[in-house]
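Please find one structure pasted underneath; my questions will follow.
Up next is chain A:
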Amino acid sequence: MSDLYTNSGPVAGQLHIGRLFVATLRRDLMLSLRRKSELVNPLIFFLMVITLFPLGVSPESGFLSQLAPGVLWVAALLATLLSMDALFRSDFEDGSLEQLLLSPQPLYVVVLAKVLAHWSLTGLALTLVAPLIAVMLFLPAQGMPGLLLSLLLGTPTLSLFGAIGAALTVGLRKGGVLISLLVLPLYIPVLIFGSAAVQAAVTGLPVAGHLALLGALLAFGLVLAPLAIGAALRISVSG
Partner candidate 1 sequence: MSFDSFSEFLAMGGHGLYVWLSYALGLVLIVYNLLAPRRERKRLLAEQTRRLLREGNRQ
Partner candidate 2 sequence: MAEKKWLPRWFYQLASPRWCYQICGKLLPWFTVAMLLLLVGGTAWSLAFAPADYQQGNSFRIIYLHVPSAILAQSCYMLMAVAGAIGLIWKMKIADLVAKSCAPIGASMAILALLTGAIWGKPTWGSWWVWDARLTSMLVLFFLYLGVMALNSAIESESTAAQATAVLALVGLVNIPIIKYSVEWWNTLHQPATFKLTEKPAMPAEMWVPLLVMVIAFYCFFAVVLMMRLRNEILRRERRSGWVKELLLSN
């Protein structure tokens, strides 16, 4: 029986990356769905920020419809940012993060699954409710496809960049405000291209170019951000 441990081949050899991805995605979705009250918080925040603009600036429809693309994007960005801090925090506090980092499987995959789970309950949810809220801001109907598509392509990038900030601050007791400070500058290109896409759609200009830029940002984020997130997690846990 003693030869069981001396040959290490089979253990190291089999890496079930697909299974790991699905298992992590399932676990994170399950965790979020069991805490329903927190699930809707980003959406409520989104709605509330949107409400502030007519109250704070002007309820006049022509003015609001002009403001709508930018306001919708800024609110979506802030709502995503707000939810970022929780991404790794509970894993850090209960020790799951340590186990995750000690896995022989590629960290890239786990991180990507976690970000995807997070996005599908924040970014995707925001995208789905955005048209309803856009109506409240009198966004012209021809702007809706641009809004939906730009949010669909842009919010995953926000989640990916936000996760870098979350990973860097997970070891700190008060990470929340710091994350915004670290991540907001990185959000600027997404904001610019995203709101420009909506604006272009409203005025009837082609949006393909804007969407292509957002897609390029997303591809770029998908390739590089998980590496940074993984490195940041190892550093945060090490400290």
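On the choice of candidates, all candidates are chains of the complex that A comes from, given by their letters.
Everything that follows uses one rule, which is that contacts are C-beta pairs under 8 Å (C-beta built on N, C-alpha and C of every residue); 3 or more make two chains touch, one makes a residue touch a chain; residues count from 1.
Computed from a prediction, not measured in an experiment: that's the story for all the values here.
Participant: All of 1 or 2 sit in the same complex as chain A; which one actually touches it?
Facilitator: Here chain A touches candidate 2.
Participant: Going by the contact rule at the top, pick out the chain A residues touching candidate 2 in the complex.
Facilitator: 164, 168-169, 171-172, 174, 178, 181-182, 184-186, 188-189, 192-193, 196, 217, 220, 224, 228, 231-232, 235-236, 238-239
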